[in-house]
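All remarks here apply to the structure that follows.
Missing here: one protein chain of the complex. Every other protein chain is in place.
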Amino acid sequence: MAPEEVLQGMGIVLPDPPAPLATYVPAVRAGDLLFLSGILPLREGKLAYEGKLGADVSVEEGYEAAKLTAISALASIKKQLGSLDQVVRVVRMCGHVASAPGFTQQPQVVNGASDFLVEVFGEVGRHARLALGAAELPLNAPIELELIVQAK
Amino acid sequence: MAPEEVLQGMGIVLPDPPAPLATYVPAVRAGDLLFLSGILPLREGKLAYEGKLGADVSVEEGYEAAKLTAISALASIKKQLGSLDQVVRVVRMCGHVASAPGFTQQPQVVNGASDFLVEVFGEVGRHARLALGAAELPLNAPIELELIVQAK
Partner (left out) sequence: MAPEEVLQGMGIVLPDPPAPLATYVPAVRAGDLLFLSGILPLREGKLAYEGKLGADVSVEEGYEAAKLTAISALASIKKQLGSLDQVVRVVRMCGHVASAPGFTQQPQVVNGASDFLVEVFGEVGRHARLALGAAELPLNAPIELELIVQAK
């Protein structure tokens, strides 16, 4: 099934892709690699989740925040490539998780994005991944995702 | 106008490119992508700014530190490619900002580098970008920049 049919079946409508906060662009393509700018868990331009894991945001909420961020990423990829069918492979994802002292479950949080990408793209969605604990993130976001995608 | 003419018009003389602190190299080219090593805000081999945003370094100073770091990056790129005319596109920049607890204005700091790259390269300088809050950075630097550039 095509990724956009999967999304439809999940009842997910892609939002407007996030706008850059300054003099950069949402994504740059070099050869067949598309490098996305960092993406936050925004809903209608506002943070849907705020604060740090291990303090303000639970692992379950963080998982949902990661999924929401991945949905934004797909919106951005679709705008760049015209269709999600143009994705050959999700190559690499890095999940930066704002972490209060002692919080070490970054992988469980970033899984929210990884699981979703595999659900939507199947094998094409299986990516190399990093999960990291950031001291702070822009706007007090709990997660920031970065993606590199191989495109047709 | 060529990037090096723009720099001249801005009165900016590129410094000696930063030397690696250990057994790595300033940059590696793979195909048409040039991957730069992390760059700190050094002036004549010493940190021009020191400490964390939200504690020791103001947003305005951080902006200037980011710009200074971007100048170092250009020096490194020029050394690798022979001329800044060889830059096809600034693909991706990641700005790691040393952040005291509660500091969430990383984008405003990293703008110092983004604005400068667009000033020098025009559309070629518009990049995908991440702004992140690091717990600590080498030598107590307030910012470390990473760049991927597409070259002729």
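Order of writing sets the labels: A and B. Residues in every chain begin at 1.
Rule of thumb we're sticking to: a contact is a pair of C-beta atoms (placed from the backbone, for glycine too) under 8 Å apart; a residue touches a chain by one contact, two chains touch by 3 or more.
All figures in this text were calculated on a predicted structure; none of them were measured in a lab.
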Ask   = Which of A:Val25, A:Leu81, A:Val118 or A:Leu139 touches the chain that is not shown?
value = A:Val118
Inquiry  = For a quick check of understanding: of B:Pro3, B:Pro18 or B:Gly38, which residue touches the chain that isn't displayed?
reply    = B:Gly38
Key: Where the missing chain touches chain A, by residue   = 31-33, 54, 89-94, 99, 101-108, 110-111, 114-115, 118, 126-135, 148, 150
Message = Need a quick check: the contact residues on chain B for the chain that isn't drawn.
response = 20-28, 30-31, 35-38, 96, 98, 134-140, 144, 146
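In the analysis below, only the chains that are shown with their structure count from here on.
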Note = For the pair chain A and chain B, the C-alpha centroid-to-centroid distance in angstrom is 25
